[in-house]
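We show some of the complex, not the whole, and keep each chain where it was.
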Amino acid sequence: MRNDADSLIAEYDAVRRYTVALSEPLSDEDCCVQSMPDASPVKWHLAHTTWFFETFILERFEPGFRPFHPMFRVLFNSYYNGIGEKHPRPQRGMLTRPSLDEVRAYRRNVDERVGRLLPRLMRSEMSGMLRELVELGLQHEQQHQELILTDLKHLLSLNPLAPSYAQRLLEPSGRVSPLTWQHFDAALIEIGHAGGAFCFDNETPRHREFVERFSLASRLVTNGEFLAFVEDGGYDKPALWLSEGWDWVRANQLAHPMYWRPDASGWNEFTLHGLQPLDPERPATHISYFEADAYARWAGARLPTEAEWERAAAGIAMIPETNAPHPSAASAMSGSGLTQLFGAVWQWTSSSYAPYPGYITAAGAIGEYNGKFMVNQYVLRGSSCVTPPKHARITYRNFFPASARWQFTGIRLAKS
Amino acid sequence: MRNDADSLIAEYDAVRRYTVALSEPLSDEDCCVQSMPDASPVKWHLAHTTWFFETFILERFEPGFRPFHPMFRVLFNSYYNGIGEKHPRPQRGMLTRPSLDEVRAYRRNVDERVGRLLPRLMRSEMSGMLRELVELGLQHEQQHQELILTDLKHLLSLNPLAPSYAQRLLEPSGRVSPLTWQHFDAALIEIGHAGGAFCFDNETPRHREFVERFSLASRLVTNGEFLAFVEDGGYDKPALWLSEGWDWVRANQLAHPMYWRPDASGWNEFTLHGLQPLDPERPATHISYFEADAYARWAGARLPTEAEWERAAAGIAMIPETNAPHPSAASAMSGSGLTQLFGAVWQWTSSSYAPYPGYITAAGAIGEYNGKFMVNQYVLRGSSCVTPPKHARITYRNFFPASARWQFTGIRLAKS
Amino acid sequence: MRNDADSLIAEYDAVRRYTVALSEPLSDEDCCVQSMPDASPVKWHLAHTTWFFETFILERFEPGFRPFHPMFRVLFNSYYNGIGEKHPRPQRGMLTRPSLDEVRAYRRNVDERVGRLLPRLMRSEMSGMLRELVELGLQHEQQHQELILTDLKHLLSLNPLAPSYAQRLLEPSGRVSPLTWQHFDAALIEIGHAGGAFCFDNETPRHREFVERFSLASRLVTNGEFLAFVEDGGYDKPALWLSEGWDWVRANQLAHPMYWRPDASGWNEFTLHGLQPLDPERPATHISYFEADAYARWAGARLPTEAEWERAAAGIAMIPETNAPHPSAASAMSGSGLTQLFGAVWQWTSSSYAPYPGYITAAGAIGEYNGKFMVNQYVLRGSSCVTPPKHARITYRNFFPASARWQFTGIRLAKS
């Protein structure tokens, strides 16, 4: 991102348009319904990302600020206690009003006001703080772009009609290369963001960690490999599971990944392209931490730590720009390099989500962005097929609870 | 209803059109969302009532029958195990597909096919059975017309914007007459439907019951009267409540009727006209059996039995045709007659919903209509402001669990 | 019970001693544990029945009354809000203190004080009220004598060692007579207690009911008959069940009565004699209302109303005094009379537990004895094998929720 107002405005416009574009194949009804408390309606995402700019940009910087609608301050606050009251998360799907059209009007109104405000303020002494907040708002919106598709996928999956979001059919993949191992020696390394461009606060400070020697798998675990685990009775063997994972398997009577659907003809997978035959070469996805950990144990391996992952990824020259509603199989590789670090599925690490040494949260409501979630969650690294362009980073720390399955999450193995 | 095909078809058209008319002020989003497992989306009501005709009329009588959509058989089956699989009730709100437009097309398709079928079949030897099924389907649809409005009201009530369904504002009511008591001597009476016109099977057979002497209140309990109970600490005194009712009050931390909303200026009530000041003269509504019973005890009275209610109503010459989104205050009366038996709010009786002596359910899936619900529910008599025209009967037995509050339900007192 | 002090004291001593005798085969541990919120520990029953006399007799009539222990007022109050605070019902099993010995000392202390009080007061003008309260206390204690055994049975049933309470083994029964039907014509009858001896308030007032013609089965449904229902897939056919009953069957994955235990050799039944082969001639017991209703539907019959049951029982000359830890098979009969009305298992009626016309509760805490439970429960008539001697009456109204199974409850069929 260039350091002047024009580039910031261009970036703002691009990100904001992309969000609306994601919702365009959908009906008003598709955008309104909430499928579970963890997921939000598309309309809510459209409004909340707008609320973010209204609250943290317009309310602070616009002279004579008046909110678009006084109740939207409450309705579209996600979790910022510092801002005030919030509509309860499990009730987000009850909001048939405002309508989708009204939310789109809300977006346009805020965009126009931000568009008028930015050129003027970027010439003032507040330009630094303003740019930081706009960049944060855009990165925040990109996170919600990914959630729009994963939350929608969960909603559509509950419909016996198995509707599709993307028209195009999935093509069968060619055979992927055998999994190989890349070795790393013990070393005192540095991980975390070094500054100079945007990052979330949870990626800082850059600091030293000592990493013992380890090996990392060259590619992700495929559907075909995970199917072997299923067919070997993986979901019936307590010895393969963490104790809490085993309780979760039993309580939910699980026997396969979330979107796999067995029928008389074999295994299918629900995708954003509708119900498709399970492609053995594509990466296993919508895998929980519990399942990833059990698979790794079955395979005689383990999950990497986030320091191991970041160390291995540090050699990557460029993050590929992929964007598709379903992850692709690993492409053929020359040599022993690592593939699928980005753009396929997020990769569970064995690292609990915790503050880096010396981590400090920002003052005020913005400080609620990351720090307060640092308990009982596990870090995922890389990015997924639905992570928007330019959003991924080597130091990026995604995080979800160990039982979460509705994100594009999968498995990269490691060994000591 | 006249006994020939023309009148049946006219009736069919009128009832079916009325359902669609009820949904017209609503957006696609309003029609899609389910607010709780007990309530269904408006779109689901539109489809299920159509499914009823498709399943019980077209499938039985239409030569070469093919369903409009094979999955609709499952999606829009409510509770008929005899028909086959059902989409789970708490998941009705997940169906963003089929769209509202597709459901309207489904309605038109079934209506056209029924319209072609009826004239021909009404001349056949099947005309008797057919007429009974059509009448049942229409009465069934009228029940869902009432539910459309009560379920929608519940949904809108969860929205902090307090949206309104009806544009018109509510007018304050004039003072109602003081409550008086009408006396009845002990007698062996007959209750239940005597035949000759449509009734549900639960109203049969007409049979004898002995009723001891009692008195019945001339009108319903008003908001003002119920407010006196609230202000006297009625929700804090266990001695006024059934034991299970008291547990329910405590577990849900209740202090007033469901749609009452206190604010700094006093009491308001959420209505289909939006949030309105509480009108002390209108009948208290959205009252559970537990609340009705506690109020009656506080007032030194009790709820009537359904035999008492039916005995008192038996003298009614004509059932008034009222239809409004909110119940009106009792109109001034001449003499000591009973008012508000119909058209304001359903009246809880102390009678558990049970089969009449000699009651027999129909064979097959139609037999699931009523009988299987005859446990742990209480009978309500009369009708409400949103009961559709021509649907009420003196022998009508409505029923809900003791904690249900989202229907237009209120209190008529009795005394021994 | 004779009307003078001596007989009252003798009665008091006999009932109080019988309670202690029931607990004698048990260890301190057996007496302390609570197996579910609906059941209470034996020690709690021993204390609560004593609390009843301390609270309603000593506290009112003993000069200079001081409680045995101030906290016992709270710990052993069951549900009398009028008396004050109560220890929460699900926490009764947490009371390892006071010890069983201390509770026995509490019993002796209260018994001595009541023993000193009664002779003096029975000569005063308070003798009438006092006798009523003592009689109520003794009948109350007899109710808890039955609960001691049913609650204990539930506790022991949860132990994989299948411990027995009674040493003696069960003998196989001889074949019972075929079930026959006794017919009754329609009639206006009187039911309820006529006065002149003790009854609970819920048996009053005696009043008129009109009963249509019906037939009543000559004996109870046997294990063998119920087994035929099980083997016919009775628990898999929704058409046989009330809707709420079917949900209950599915949610709890039920396939047979509560204490039946299938093993490789066939069906066994957990009893107070330990695990025993299922005796096909003894009455089916520990049957819920839902199961009783489903069985009756499967058998082409129905459950009787309580008015029907009481009418049929009215001809009984004498209630047999049986007392055993498990119900016996019906004995051979001469003629077409009714057997097993008393002393085997309580018989579910289809009557919801409701106040009789004109029913009035007592003032004060004693008024909480019955009335506040008159919702969502069903009346059972007769008595069971563990109902203590002299406790049964033709007008007795027992009541439990439709899903309750831990009492000795079974099925007598009726037909219209």
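In order of appearance the chains are A, B and C, and numbering begins at 1 in each one.
Keep this in mind: contacts are C-beta pairs under 8 Å (C-beta built on N, C-alpha and C of every residue); 3 or more make two chains touch, one makes a residue touch a chain.
No experiment lies behind these values; they were computed from the predicted model shown.
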Homomeric complex, total chain copies (3 given): 4
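The rule we apply is simple: only the chains that are shown with their structure count from here on.
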Apart from chain B, which chains still form joined groups through touching: A | C
Label of the chain whose CA centroid is most distant from the centroid of chain C: A
Copies chain B and chain A - interface residue numbers shared by over half, same or different: same
Inter-centroid spacing, chain C versus chain A (mean Cα positions, whole Å): 59
Euclidean distance of C-alpha centroids - chain A vs chain B, Å: 46
Residue numbers of chain A (touch at least two other chains): none
Of chain B, residues touching chain C in the complex: 79, 81-82, 186, 188, 207-210, 212, 214, 238-239, 241-246, 289-290, 293, 302, 350-352, 354-355, 357-358, 368, 372-376, 402, 416
Contact footprint of chain A on chain B as seen in their complex: 27-33, 35, 71, 74-75, 87, 91, 93-100, 155-156, 158-161, 163
